[in-house]
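With one protein chain held back, the other chains of the complex are shown just where they sit.
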Amino acid sequence: MTINVKFEYNTLCRKVLCEQLDAMGFTYTLLGTGEIDFKQTPSSAQMLVLSEKLSAYGIEIISNQQTALVQRIKDAVTLVVNGDEEAQKYNVSTYLSEKLDYSYAYLSNLFSEITHTSIENFVILKKIDVAKTLIIENNLTLTEIAYKLNYSSVAHLSTQFKKTTGLTPSSFQKIIKKRKEKAIDRD
Amino acid sequence: MAKKLILSPKLYVVLLIIAAALLTFIGSISYKQISEFKQAANSVTHTLEVETEINNLFAIYSQMESAQLTNLLRKDTLVTSISFQKYIDESKGTFNRLNELVLDKPIQHTHLTRVGELQNNLVTALKAIAISPKVRLKYSANERNKLDEVSHIMAELNQRKNFMLIKEEKLLKERKEEFNSYAFLSPFMILVLGAFAMFVFVLSFIKINNERKSRSRAEAFLANVMAKTENIVNFYEPILNEDGEVIDFKLVYANERNKIDFGLDPEVIVGQPISKIFPFTVLNGEYDVLAQSFIDKKEGILSRQVLLNGKKIWLESLIRPLNDGLLVIAKNTTHEKESVAKLNTLNLELQEQYEEIKETDEFLQNVIRSTNNVISYFEPILDKEGTIIDFSILYTNEEIKNTTGQSPDELVQKKISEAYPFLMENGVFEFFVEAILTGKPVEFERDYIFNGVHMWFDTYAIKTGDGVCVTSKNISKQKQDEQKILEVNDQLKIQNAILRDAKTLAKIGSYRWDILSDDEDNSEISDNLYSLLDCEPQEFLPTHENYKKFIHPEDLAGYKKNLKEAIDKKKSVDFSYRIINKSRKIKHFRTTGHFQDNALIGVIQDISTQIKDALKLKEKNQELKRSNEELESFNRVASHDLQEPIRKIQMFISRIEDSDYENLSEKGKEFFTKISSSSERMRMLIKYLLSYSRINKTKSEFTSVSLVEIIDKVQEDLEARIKESGVEIIVDNLPTLNAVPFQMEQLFNNIISNAIKYGGKEDPKIIIDCKKLKRNEIPNNFIKKHKSYYRISIIDNGIGFEQEHADKIFELFQRLHQKTEYSGTGIGLAICKKIAQNHGGHILAESALGKGSTFCVFLPA
């Protein structure tokens, strides 16, 4: 049998982080954007142990500020894509530079360097990722999805979907559906 | 005049009374007159008698005196006395007679009485003379006295005689006057009154005669009525006993009806007592009713059933006292009673029938309404000679609409010559006439053409009322079936004929083997079976044991096993095996048969050829399979193995291009470019060939496809080229149809890219539009299995082509242009055609050089 679950990464991560940090007896504050503020700076030995423990959960300690910033850009993009009202008011570049207090050019360069892709591409990827989830859920029509994701038309969404995935939304849906059926058959 | 007289019967009565009165009057007057005349005549006679007697008497007196005196003178006394005595007697007689005559006349009587006295005196006187001497010359005084006295008496007698005569004379005169006065009045009166009376009587006679005549007529009528009446009319008179009580009635009149109702002859029964004739009258107090009616003079009514002469008769009698009897009018109501009873049953039956008819009527109405038959009613139209020249349609049911397309309302009241003119020519009209004239139903079959459809009808016409009721059944289907059956029959005949030969040709022999009985005396096999075994007929005993000897030793066990199984289960047999015939050749035989009693009966067929054929077929099939597999593996090769080398060639070309191209000589560069383009072309060819060969492999992938989405997708795919060429694509309403999605995509992709490729240089445009057409609206010749098709037109304003090439362009590797002018493989449109065909559709192109082209794709709707 197969069941589908949906999980909240943030909650999951926070819970795991809290458990591990508590276990090691740190005094800390969790900041929203994936930052941990320690009261006392942990020793390098402590950091090593923590790094090892967290990596078991797929959590990495980002070593430097730049990667942290990239993470914050990604979080901001996620907010924009998920339809945060405040984020919707601005275009992505303005929103990011205002929110992160860096020039967009700097952010863009940094992002490309670290992730091998541009912020724009990431936004598209993120949007298409949401679109995929919505298509699979099959509650909304393509028109509704296009509207929800701020596309000017279905055609625009379809084109971008095809460009990004090499598949049309419908063949994507078909494949996922068959894949699930196959998984059920196998069990 | 007769009329006037007849006018008032009362007048006659008055006139008759008057006439009768007149006649009485006349009669009495006449009688009186006659008696007056008689009296008068008597009086006259009397007077004359009296006068005569008077004269006689006085004559006698005179003779007496004279005789006495003469004697005296002759003195002859003796003679004198004798004659004198004679005169005295005579006078006495006359005097008496006269006295009788004048008895009623006092005056005369008085005179006569005096005359009598005088007579006596005279006689005395004369006698006295006679005693004196006889003749004397001188008479003494005495003697003289005596003579004087005689003279004196004589004088007085004469005086008296005169008196009396005068008196009589006076009487006669009076009588004459009186008579005359009567005579003067009567003749006139009698004449007038007699004439009047005569007139009245004549009138009355005529009248009476007339009345008598009419009365006799009435009597005759009455008699007739009596005779003909349905009522028994009898008249009874009572029979009384000594005490004057009514004890019975006697039949005094009986009409003829008695004979009919009672079987009693009136002439026989009249005069007989009713208790004898009608015994039933003494029963049930009937007699009392009769008697009571007679006594009370009141009418009575009897209504009862009586038994007479063994017959039960219902009688209703009206008894009416009439004169001194009873008039009995009886009516035989047996029939009526029976009729009433019958009528009641009849009524009930009628009621039931009515209900039935009502139901039947409703049912019929429904039937007529719902029937598939055309039902009509035609009324004949006659010419002056009474010949039927036409019919008018009075009724026709709704079914006619399904036949001729006309509604009943349009047809009713029309003549059939107007509504169905063809009926006048194909003999149907004559059938209707025949049905009318003979009154017998007529049935016939005819074919008609309505609205271009050839139909057969079985028509049944029957005279109903004055017209003809016509029921027509559409038997087109039966006819067709009949036709088919006839054809089948023909085929069967042929087959039968063939079968006769077929037995030999098909190599079939029949057998009957008494497998289950101990001896096989009744076994037999057909000559043909002998020949199948390559033996002469009857060459061996036709037993199963003998036949088994021919079976191939390898197959004998199986044969026996099959047969045993069939025997055990009593099922029919059907199995094949090999035999070795007399000329040592192996044949394949098939035995079929079934058990009947102890015998297995059936046929044996030489199936050697079939087996051979089947083997051949199997081989062919395997061959086909192989060839299919080969084709598939070719596809595999094409899709993978052919693509691999060309891909690698291109890959290395690109590597050289990237790194070492610049190091090549100019010629090398040129060749290199040619290699590059040739390899690209080859790759394209392989790709298209592949998709072409894949088309019919995907039959199962038909699904509902929206052409709108397909065209959108195609436009997306061709986005770059559309932008590059600047072509405007206008898409009309497109349908959703059952198709293989990616083939549709490929189809339209090819056509649209074609249109873009060969598009106009200026303001290029592509119009895609769709229209749904019925099968028969499509002129183009392709196999149309579906009722309707979508025609999807892709119209461009490009360079076009000559119409004569319109078919060529859909053929594999056919190109109209130089490779250098337009890139292409010559496969694209062939793929389109194959896709269209794969979908049960068609594709065609219309164009003229430089005028753009139109590609039409027909796909089943």
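Per-chain residue numbering starts at 1, and chain names A and B are given in the order in which the chains are listed.
In this text, a residue touches a chain if its C-beta (ideal position, glycine included) is under 8 Å from a C-beta of that chain, and two chains touch if they have at least 3 such contacts.
Please note the rule applied: contacts and distances are computed from a predicted model.
When the listed names "Putative nucleotidyltransferase with HDIG domain", "Penicillin-binding protein 2", "Multicomponent Na+:H+ antiporter subunit G" or "Response regulator receiver domain-containing protein" are checked against UniProt, the chain not shown comes out as "Response regulator receiver domain-containing protein". Hidden chain, full complex: it touches shown chains A, B.
Listed residues B:Arg647, B:Lys674 or B:Lys787: the one in touch with the omitted chain is B:Arg647.
When the omitted chain is restored, the residue from B:Glu242, B:Asp518 or B:Asp658 that touches it is B:Asp658.
Among A:Val16, A:Leu125 or A:Leu140, the one in contact with the hidden chain is A:Leu125. If you put the missing chain back, the residues of chain B touching it would be 639-640, 643-644, 647-648, 650-651, 653-655, 657-658, 680, 683, 687, 690, 694, 742.
Counting over the whole complex, chain A has residues 9, 60, 62-63, 66-67, 74, 78, 113-117, 122, 125-126, 129, 132-133, 136, 164-167, 171-172, 174-176, 178-179, 182 touching the chain that is not drawn.
We adopt the following convention: only the chains that are shown with their structure count from here on.
Centroid to centroid, with C-alpha atoms defining each point, chain A and chain B lie 99 Å apart. Residue ranges of chain A in contact with chain B, taken from their complex: 155, 158-159, 162, 168. Those residues of chain B that touch chain A in the complex are listed here as 712-713, 716, 719.
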